[in-house]
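A short worksheet on the structure shown next.
Here the complex is missing one protein chain, while the rest keep their positions.
Going in written order, the chains are labelled A, B and C, and every chain counts its residues from 1.
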Amino acid sequence: MALLKRVNPSSKVNNDTGFGTNASDYGGRFVNRDGSFNLRKEGMPFWERFSVYHSMLNLPGWKFVVLIISFYLCINLLYTIIYLLIGVEQFTGMLAQTNWEKVKEIYFFSTETFTTVGYGRVNPVGDGANFVASIEAMSGFLSFAVATGLIYGRFSKPKSFLIFSDYALIAPYQDKTALMFRFASYKDNHILTNVEIKVNIGLQVEENNKPIFKFFDLHLERSRVDSLPMNWTVVHPIDENSPLTGFSFEDIKASDVELYVLVRGFDDVYSNVVLQRTSYTYEEIKFNYKFKPMYRESINLVISQN
Amino acid sequence: MALLKRVNPSSKVNNDTGFGTNASDYGGRFVNRDGSFNLRKEGMPFWERFSVYHSMLNLPGWKFVVLIISFYLCINLLYTIIYLLIGVEQFTGMLAQTNWEKVKEIYFFSTETFTTVGYGRVNPVGDGANFVASIEAMSGFLSFAVATGLIYGRFSKPKSFLIFSDYALIAPYQDKTALMFRFASYKDNHILTNVEIKVNIGLQVEENNKPIFKFFDLHLERSRVDSLPMNWTVVHPIDENSPLTGFSFEDIKASDVELYVLVRGFDDVYSNVVLQRTSYTYEEIKFNYKFKPMYRESINLVISQN
Amino acid sequence: MALLKRVNPSSKVNNDTGFGTNASDYGGRFVNRDGSFNLRKEGMPFWERFSVYHSMLNLPGWKFVVLIISFYLCINLLYTIIYLLIGVEQFTGMLAQTNWEKVKEIYFFSTETFTTVGYGRVNPVGDGANFVASIEAMSGFLSFAVATGLIYGRFSKPKSFLIFSDYALIAPYQDKTALMFRFASYKDNHILTNVEIKVNIGLQVEENNKPIFKFFDLHLERSRVDSLPMNWTVVHPIDENSPLTGFSFEDIKASDVELYVLVRGFDDVYSNVVLQRTSYTYEEIKFNYKFKPMYRESINLVISQN
Partner (left out) sequence: MALLKRVNPSSKVNNDTGFGTNASDYGGRFVNRDGSFNLRKEGMPFWERFSVYHSMLNLPGWKFVVLIISFYLCINLLYTIIYLLIGVEQFTGMLAQTNWEKVKEIYFFSTETFTTVGYGRVNPVGDGANFVASIEAMSGFLSFAVATGLIYGRFSKPKSFLIFSDYALIAPYQDKTALMFRFASYKDNHILTNVEIKVNIGLQVEENNKPIFKFFDLHLERSRVDSLPMNWTVVHPIDENSPLTGFSFEDIKASDVELYVLVRGFDDVYSNVVLQRTSYTYEEIKFNYKFKPMYRESINLVISQN
């Protein structure tokens, strides 16, 4: 399974992908199925690289809730310790007798302060306790301000709501062969307008006895639609200008083929451009399968063997 | 009323609408008057398809208020039940004598906690009640955080504020016949800039003895304006390049004509692009009516019979 | 001062301004200095036309504060009346003796509830008072949610921060005559990028013995700049293609000339496109004045007589 020496010379090379050509730089896929890049940036400290906002926006919902609750429990624990260090005698209205009861009573005083409920049965009379309580109330309010922002950010963040077929197919199409995959918008009422799709392909070839990566634009039968109410089967005819002309499955595997898919459209609900990236590696490209026929208005991206 | 066999061959076919051509897939209109698509997506579970954010943003105002109040009443009921299960003896300061009075007093304690008012006459002393109250206060605060986000999302969501004439007309225009409809921006101070309009037409024709849908771009006398301070009468001259050349009303009805209208513009107030879609089916296309003359600065989209 | 019969035939007519041509439709200027349109929309009820969001965002700051405070005082008055109708005997902890004192004490109870402070000395014990208080606390919280949204909307709304010279000049420029005006960005750190300017002119001419409005694009010496760190003097050379060729001041006045100016650019701080409109009527066009020389980095838009 030697590397190819040359690719169809009529195909359209794309030197502007932003990826390098040095094959030894890569292992596995470039782009993950969910559209994220398979890169780890070295040479910058973690805190410089880490994007708090991105992380908070992309955490699964249940993790976000767990994070908020954990934060709430911990920060109250912290304030409880501070109050205990200052001394419980700076509070009035406490009913607790034992030390453990006092810890609990102070803890719940802290939650009442942090959330600004302030029932007031227990309340601070000493200077230290008063001062810390005034800081806690402010920090509580600000924490909820941050939470408000994150919650709003989470549900107002434009998303594309697209699903892609699990596999791309190389199959007969009209009187030729074509590379095909499907995608669809799966949310009711999220219709994309002016949808554009761009597909690049990356593959290893041998040049001067060294494997290098080359990138090509794939010509598509249709690369934009006015709107995307239903499924879209993206078709790249493997014709005389295609870089895939004459490829067998073995060639595809040997040259470590990866398809890069980028979809852009304008979402009405967010009134914003949304963008979705995905990729298919050679393992996700099937020969001689076909898509099940589409039924009306159904989202049906599965395939059946020919 | 047989289907047409052919449409004016000089007209401009649009294969990029995103709709399919299989006539049996459709029944009724594609696009509703309010611009939503007349599609139901099958094959995905409801919760995957349902867009909470879109729904909350597009609920009528009164329903949104009812939803918030209902949520408020129910969540307090839920916490009341939890407190009652824990036991009213974990609270101090209660005045209630009978069971029913106790339920009410606990319910109002819950509302005071959820809203973080916390008068404090009734307040928890037991561990369970204290813990639940601390969770309730936090959940209350977070609920209002969500409400803040939704309220902001509702009034900051870019909207186009356009009204369209109820009917499209086919009527004499200058020395030809034209298809016309009108629209206008109806909000004071919401002026659209760089307004573009695109009109497609979909109709059934018979091909190989099977009805299929074909889509055409309609050439417009004017398809963009610098700004939209007033009414705009959109005019498609039915000339030698129009797909409607030679159509009678019966042809329009038989071929199930539907006009797809897409307006885009930049709104100053939102500093954002807004987009409005609408459609006219053959039932909303009138022959030989005309628009009432426009008076200065008035929004007047009604028509009168010729 | 008769109307002109014809305008320079080499000048570029613009039929896509979105304004009509019927001169009797207009009185005074189309576009105000601040960029709003001088139109009143009739035929739609006020509440349909009125844009609450736009109004709240564009209220001067002090009016916005007065509005919030007035709302706060009034809503508390309303709740006070409701509590008084329910009866002060449903409250505990009141110190008031006289009726007037009771009114005041209930009013301040209301403010404590609306803001969720809830000191709790005065607190409701009856069902009616408890219920209204629970509703008031919720409505208070939601009101502040609305206020949060409006405040955020006010300061995050993209604005262009441009000032325009009070007058446009017609004056010698290089070896020709030119129409000129100046503008500049006046906020530190708000730099516009990819700034484009478009200037149209509207004027009345006589056609078939009736006055009609015609609109022309004005060719500009420079119509975009990479960025706008400093002043920009916009120059329209009155050459053989200008609609103003051969115009005297009397012609300008007689034909009711109005310049429409539209500036677009990308603002770094808002990461958004901003847009500013303004206009100059014939009264704001001066002959044979010149701009004072610009000094480094100063915003200097005044003019001096030649």
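Throughout what follows, a contact is a pair of C-beta atoms (placed from the backbone, for glycine too) under 8 Å apart; a residue touches a chain by one contact, two chains touch by 3 or more.
Bear in mind the structure is a predicted one, so any value in this text is a computation, not a measurement.
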Touched by the hidden chain, restricted to displayed chains: A, B, C
Touch with the omitted chain, as defined above, among A:36, A:70, A:99 or A:288: A:36
Options B:11, B:51, B:80 or B:116, residue touching the unrepresented chain: B:116
Option touching the unshown chain, where C:4, C:147, C:171 or C:205 are the choices: C:147
Of C:11, C:51, C:116 or C:165, the residue in touch with the unshown chain: C:116
Hidden partner interface residues of chain A, rising order: 14-20, 24-26, 30, 35-37, 39-44, 48-54, 57-58, 92-93, 112-113, 116-120, 123-125, 127, 130-131, 133-134, 137-138, 140-142, 145-146, 148-149, 152-153, 157-158, 198, 200, 262, 270, 272-275, 277
Positions on chain B where the hidden chain makes contact: 116, 118-120, 148
Missing-partner contacts on chain C, residue numbers: 68-69, 72, 76, 95, 104, 108, 111-112, 115-121, 144, 147-148, 151-152, 155-156, 161, 186-191, 193, 195, 222, 224-230, 232, 266, 268-269, 271-272, 294-300
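Going forward, only the chains that are shown with their structure count from here on.
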Which listed pair, A-C or A-B, duplicates the contacts of B-C in over half of its pairs: A-B
Chain copies touching (chain A, chain B) - same or different residues, decided at half shared: different
When chain B is superposed on chain C by its C-alpha atoms, the rotation angle in degrees, nearest 5: 90
Geometric centre distance via CA averages, chain C-chain A, whole Å: 39
Separation of chain A from chain B, taking each centre as the mean of its C-alpha atoms, in whole Å: 28
Where chain C touches two or more other chains at once, by residue number: 116, 118-120, 148
